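Every protein chain of the complex appears in place save one, which is left out.
Let's look at chain A:
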Amino acid sequence: MGVAKPLSNRRDGRQTGVSVIRFNLNGRWIESSEIDPNCTILKFLRTNLKQVDVKEGCAAGDCGACTIMLGQMTEHGIEYQTLNACIALMANVHDRYLLTSSGIGRAGKLHPAQQALVDCHGSQCGFCTPGFVMSMANLQQNACKAPGHIPDVAEIHEALSGNLCRCTGYRPIIEAAQRMHELPQQNLEYISLRSGVQSFDPRDAEQPLLEANGRRLFMPESEAQLKALLALYPHARLWAGGTDAGLEITQRFTQFDTIICVNRVAELTRCSEPGQDADDQLWLGACVTFSQAEKLLAESFPSFAQLLHRIGSRQIRNMGTLGGNIANASPIGDTPPVFFALDAILEIDGIHGHREVAIGDFYLGYKQTVLQPGEYLRAVRIPKLKATEHLWLHKVSKRYDDDISAVMFALYLSVEGGVISSARLACGGMAATPKLAEKTNAALSGKHFAVSSFEQAAAFIDQDYQPISDVRASDQYRLQVTRNLLIKAFHDMTTAQGDAA
């Protein structure tokens, strides 16, 4: 692994065949070469740069001790978001601004998040603290950019949902996150820009961004480049948010030979497509992150947007993508059942050309999809709901925040004149793939919108699903709670707690 060194005055350190990445760490520009494509940000910071204020608690994106702020220069200045450095690949920092806890304050002149934590006795063992500091500092930074906005308790929980503390019981941390806004605010862009903005010549995105130990990583910026790379490397590991793929590196110690990061491909990160009518459907690029989707879905699909708040943590939602959640083909992904209920269309592209498949035809089996080598998921389209259509979602897990579903329940209903004209219930955690409850749906269709119809339909759940028992729930509970959720859905819908246009 290469040695990092501060960047000199050179405008472009890259020579043909030499892969170099550059990033700004706490205001200092660093360029580095010969980084293994499988290297995570955390590993590089701690091992190569001895930046030990960023901690490893789980190496799986679950505890938040490694939380950093990652900033991107935009027309509005640097926009930061938090992420888990432990599972994010080093490639993600290229041309980005990193902030860590020792970078945003110093002894005697702490950042407001830090000062408030000290004042409120928000640290005990201190190991999780730098991660909390960064989640809080990001919240403060957002508030800084939106003057007058003081985050409420719900926003604070949301910002802290990916940070585990085993000592304090959180009460003083929550108080600190409230009180930090009473302290003089500090715009962290000044720290990132301490040594100035550096601009670089455009790189050739068809060349590896990282190359070491016979392994390589590409970071294409357009679909054309992505397709060209797939033609050369059809079996490359495609990498979007990497919130699941990263675990293969940090938990199973796999080393991928060829990685293609797709999350900077411009077309895939868009949230609308020319020629697609936005009045009756939403077009979402496959690399739209959960965090972006929360905003995009808020208006047309408030319950979907609400569900997204319970997927992973803030850090994970900043990384994870809708397309990743679909193409990963996990039986316990939270969004696929919703896309089933909404009868989404998936756009696929790649070396064999463009094609579209209904989500119902996408999954072939456990962790298997119709995607062929050299293909990628491009976008997902969902029809907007009419006045007669309803979407009701419920996630059941042991813990409210940042947990994986025991059951993910997604129900679409079209009700006309008191009769259910169409029903689509799909569940996650109930089969080897996300799956429609076909018999239950048939039992609901054509029936009166009345509790008896739901009670009768619930009897078919056991025919639609034969779930397994695992660490999250028993098979019996999964079946029982799914039956009960059908009843709960009816009661909630009659008190208007679902999505309708």
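The rule is short, and it goes like this: a contact is a pair of C-beta atoms (placed from the backbone, for glycine too) under 8 Å apart; a residue touches a chain by one contact, two chains touch by 3 or more; residues count from 1.
One rule holds in what follows: contacts and distances are computed from a predicted model.
One chain of this complex is left out of the view, and of "Chemotaxis protein CheW", "Xanthine dehydrogenase molybdopterin binding subunit", "Putative tricarboxylic transport membrane protein" or "Lipid-transfer protein", the protein name its UniProt record gives is "Xanthine dehydrogenase molybdopterin binding subunit".
Residue in contact with the omitted chain (choice from A:G126, A:P373 or A:G446): A:G126.
When the whole complex is considered, the residue among A:A65, A:L307, A:L346 or A:I359 that touches the unshown chain is A:A65. Here one chain is not drawn; of A:N142, A:N187 or A:N484, the residue touching it is A:N484. In the full complex, chain A contacts the hidden chain through residues 43, 46-47, 50, 52-60, 62-63, 65, 100-102, 105-107, 110, 113-115, 117-119, 121, 123-130, 133, 153, 156-157, 160-161, 163-174, 251, 253, 394, 396, 398-404, 406, 470-474, 477, 480-481, 484-485, 487-488, 491.
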